[in-house]
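Here is the structure we will look at, set down as structure tokens.
Every protein chain except one is present and positioned as in the full complex.
The block that comes next holds chain A.
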Amino acid sequence: MVHFLLRRAAFGLLTLWLISLAVFILFYVATPGDPALMFAGEYATADQVALVRARLGLDQPLHVQYLTYLGGLLRFDFGMSFVNQEEVLSAILRRLPATASLAFGSILIWLLVAIPAGVFSARRAGTAADRLVTTAALAGMSFPTFVVGTLLFYVLFFMLTNAGYPIFPSGGYKPISRDALEWLRHMILPWMTLAVVGTGTYTRIARGSLLETLNQDYVRSARAKGISEGCVMYHHALPPSLTPVVTLIGLDLGGLLGGTIITERIWGINGVGSLAVQAVENGDLPMIMGTVLFAAVFIVVANLCVDIVQALRDPRVRLG
């Protein structure tokens, strides 16, 4: 087990290093514009630009610049924003609670809907009810997030408010530490926006995986022993069938924490995703690279956690 963990961790670090290299090449080396010029602004004189270039170390050879950047990353120093001299990491961490509320809440909602729906559907495989659920799930999967958000905004904010029921606000983020109820009121529609696609995908995965488990020999043996159907379902079949769901939650959570750009944009939430968009709009290179890398760290760490959980749940994984 220790050997397995060390191998996976080393692999995760290697991936992160490759990603840092890719980010550096894509956004720094291959960028058409001159970062020093961007930093100094368009009215700077040639002397000022040269000064900026020297101060940022942009006159150094590329590999020295990369090593400096990498050295910074190892000390959790993502650099400074070109635009307002703010530290990249602290800017990201300040926006993280909003994005994390969004990510955890919507995942909770889609699991609470998708797993029961998948179980319901799998128990009635082949019937009209099953077909209804799978078709609805397919439709949910087919909805682009921004379409869900736009339609929810129109129906549940605009139409409800116009009809005299201003239940939901048009957007914005209220920290949970200030007022939990307001936080909830502001989060419900964004959660639903993100949850639709996830619910569709997870319903189909839960259904498929449960059906596969129900066809296994040990489930047949359990039934043959005369155990009640409910006990077979919830004690024997359901827990092992959730393995693919666990895998995906880890990966999706990692992806969502890296920034939920579209949902944040529609609901005016100032999270990591909107920070990335602002950085892109301002051409703020350190911030762009920081947000991309930060999201990559979440994804790679989530991958690692999923592998560890899988190995704990299923010994075959660690031997494989």
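Just so it is clear, a residue touches a chain if its C-beta (ideal position, glycine included) is under 8 Å from a C-beta of that chain, and two chains touch if they have at least 3 such contacts; residues count from 1.
Note that contacts and distances are computed from a predicted model.
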item	value
Complex member absent from the view - protein name from UniProt, among "Peptidoglycan glycosyltransferase", "sulfate adenylyltransferase", "ABC transporter substrate-binding protein" or "Oligopeptide transport system permease protein AppC"	"Oligopeptide transport system permease protein AppC"
Given A:210, A:269 or A:311, the one touching the chain that is not displayed	A:210
Option from A:16, A:44, A:156 or A:227 whose C-beta touches the chain left out	A:16
Listed residues A:240, A:268 or A:283, member touching the removed chain	A:283
For chain A, residues in touch with the removed chain	15-16, 18-19, 22-23, 26-27, 30-33, 122, 125-126, 135, 138-139, 141-147, 150-151, 153-154, 158, 204-212, 215, 255, 258-259, 261-262, 265, 273, 276-277, 279-281, 283, 288, 291-292, 295-296, 299-300, 303
